[in-house]
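Notes follow once the structure below has been shown.
The complex appears here without one of its protein chains, the remainder shown in place.
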Amino acid sequence: MKSYRKELTFNIPSRRGFVNITPQVEEAIRASGIQEGLLLVNSMHITSSVFINDDESGLHRDYDQWLERLAPHEPVDQYRHNDTGEDNADAHMKRQVMGREVVVAITNGQLDFGTWEQIFYGEFDGRRKKRVLVKIIGE
Amino acid sequence: MKSYRKELTFNIPSRRGFVNITPQVEEAIRASGIQEGLLLVNSMHITSSVFINDDESGLHRDYDQWLERLAPHEPVDQYRHNDTGEDNADAHMKRQVMGREVVVAITNGQLDFGTWEQIFYGEFDGRRKKRVLVKIIGE
Partner (left out) sequence: MKSYRKELTFNIPSRRGFVNITPQVEEAIRASGIQEGLLLVNSMHITSSVFINDDESGLHRDYDQWLERLAPHEPVDQYRHNDTGEDNADAHMKRQVMGREVVVAITNGQLDFGTWEQIFYGEFDGRRKKRVLVKIIGE
């Protein structure tokens, strides 16, 4: 069994945003030399997500509005977490809806994906450096 | 380390529906010959889910109504994704709530499950052929 580990870093200039990280993940698979196995990609933070969906800008605007409806940022004093001096309680909720991690099959040295699957980093409390972990095990 | 891959296909005759796919997944485990390892089951599409819950028809009706409340299909013009000519933006949201994939332990050649755990395919934009990936690694 082989294993491979890599950290990716992101600094989203706004509070919220989505970035397609599929090319960086594919580069990690090539660097690992692993042909058959499982790939884990997870946010190392608790106010952001890694998820798989469509690379379509209208959908990303829809996600942003929908998550704001499910867990609004304002008023910040509606959340007890924000009594600690933070203003990001809503980001902890949005991240649970979108998920922390994805697990993807690697087959023949490639992401074993359907036609439209792409991997995204979803930021809900940006404007600072954040890390994403890529871990691969296999042969 | 051994690995095994299989695709399952579904064509749900309505827009939304839930199918218990546990028997097909168990058949894949038997075919793999793997006794100890991890099993990944994921939708290869971005408008459907694979999830684990109860095989109870009342609950499935509750899920359907609840997801419609969280992310209504109508009016379709409330979503910018639908400006592309699609009408399935709501399906991309419902799928995030229910999840893309499940990872399950395999112990002694079996799904290592609690009493009521069953694996479901959840369709939110059906009436066409969709694929589910089963990938197993272990020994």
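Quick notes on this one:
The first chain written gets the first letter, and so on, giving A and B; residue counts start at 1 in each chain.
Here is the rule we go by: a contact is a pair of C-beta atoms (placed from the backbone, for glycine too) under 8 Å apart; a residue touches a chain by one contact, two chains touch by 3 or more.
What you are looking at is a predicted structure, and each value in this text was computed from that prediction instead of being measured.
Within the complete assembly, A:Ser3 is the residue of A:Ser3, A:Ser57 or A:Gln110 that touches the hidden chain. Checked against the full complex, the one of B:Glu7, B:Asp62 or B:Asp77 touching the unshown chain is B:Asp62.
In the full complex, chain A touches the hidden chain at residues 1, 3, 5, 38, 40, 42-46, 70-71, 79-84, 89, 92-93, 95-97, 99-101, 103, 131, 133, 135, 137.
By the touch criterion stated above, the residues of chain B touching the omitted chain are 1, 36-38, 51-54, 56-59, 61-63, 66, 70, 97-99, 102-105, 107, 112-117, 137-139.
Please note the rule applied: only the chains that are shown with their structure count from here on.
If you average the CA atoms of chain A and of chain B, the two centres end up 20 Å from each other.
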